[in-house]
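The complex appears here minus one protein chain, its other protein chains still in place.
Think of it as A, B and C in the order they're written, each chain with its own count starting at 1.
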Amino acid sequence: MEIGRKVWAIAEGYIPSQSCSSDRALTSHETACILNPGNRDAQVTITVYFADREPAGPYHLAVPARRTCHVRFNDLDDPEPIPRDTDYTSVLQSDVSVVVQHTRLDSRRAEIALLSTMAYSQA
Amino acid sequence: MEIGRKVWAIAEGYIPSQSCSSDRALTSHETACILNPGNRDAQVTITVYFADREPAGPYHLAVPARRTCHVRFNDLDDPEPIPRDTDYTSVLQSDVSVVVQHTRLDSRRAEIALLSTMAYSQA
Amino acid sequence: MEIGRKVWAIAEGYIPSQSCSSDRALTSHETACILNPGNRDAQVTITVYFADREPAGPYHLAVPARRTCHVRFNDLDDPEPIPRDTDYTSVLQSDVSVVVQHTRLDSRRAEIALLSTMAYSQA
Partner (left out) sequence: MEIGRKVWAIAEGYIPSQSCSSDRALTSHETACILNPGNRDAQVTITVYFADREPAGPYHLAVPARRTCHVRFNDLDDPEPIPRDTDYTSVLQSDVSVVVQHTRLDSRRAEIALLSTMAYSQA
């Protein structure tokens, strides 16, 4: 049985430039958690949309069969980095079915805040 | 391929009147993050529902093709502002397919709290 | 156009007994935010499930046409109150289409934490 879908969208996106910690685990970050539960490797492309310019990307990544990949938007840099303190959104497209969840850890203040939601998936 | 839907609902809504910071980024706020991934500009109308009065709106906004718009409910004022410290909900309708995510940043206390969820979309 | 569905489920449920504030807005609480966007009043029944006993309820409430109702599980008491510090889940059934979102404000510690998600809706 195939689990997941091939097109996902995350409408919220914002990476705070500030962090109270330099520990990578506690640095302010946004993540797309991608699960590839199937038996074929997934080729995923990410397109990033902004308020006032043409989209960035596509960013390419591979998620091997039966693996998960938690991609930090902070780490994307090819073809260009994602700007900080800037509203964006993203669309993920995969050649095989995957599942995508969106999470932000915000450590602008001394205590962290978290948000998470399953992404929107296209039937 | 067309991504998204034309009708979205956010059942939770509450803008705290208090904020520990006057920095716009850290002021208590609620946002509807709208992605228009298509090639036609979107005309979006927002209707806001309350517990004990007729709905407010419609509020009108445009989201250009291939752009995102993170709308703060705090900033809506035509035809009327959204009251603070008041339960509300919202329905967004677009003439082209979009994706909508709901986020609140709450800074009533010294440390911020966050919540987010994809909105409910009508098939 | 009719927006929403008639059956919703919230699988998470937990009301902390502790709060750092006696202010009602900042007391630890769980809420089902119900939107009735249609032109007919909604009769909603809530059934609450536990780990080790038969379900409680049904709890009855009405959501007028074009209104929202943010129900605190803390306030339900007929036929019986929801116990604190206890895992539960809930199913909401309505005679007309509604939209349901789940939110918790947790103020066990000095700073609040928030979670929210659209409930699961049955096609």
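As a working rule, a residue touches a chain if its C-beta (ideal position, glycine included) is under 8 Å from a C-beta of that chain, and two chains touch if they have at least 3 such contacts.
These numbers come from a predicted model, not from an experiment.
Within the complete assembly, C:Thr117 is the residue of C:Thr31, C:Thr68, C:Ser97 or C:Thr117 that touches the hidden chain. Touch with the hidden chain on the side of chain A covers residues 1, 3-4, 25-26, 31, 33-35, 37, 66-70, 99-101, 103, 110-118, 121.
On the side of chain C, the interface with the absent chain consists of residues 7, 9-14, 16, 47, 49-52, 54-55, 85, 87-89, 91, 102, 104, 106, 108-111, 113-120, 122, using the contact rule stated above.
Everything that follows uses one rule, which is that only the chains that are shown with their structure count from here on.
Centrality annotation: B (chain centre taken as mean Cα position, compared with the mean over all protein Cα atoms). Inter-chain centre distance (chain A to chain B, centres taken as mean C-alpha positions): 21 Å. Contact with two or more other chains is made by residues 111, 113, 117 of chain C.
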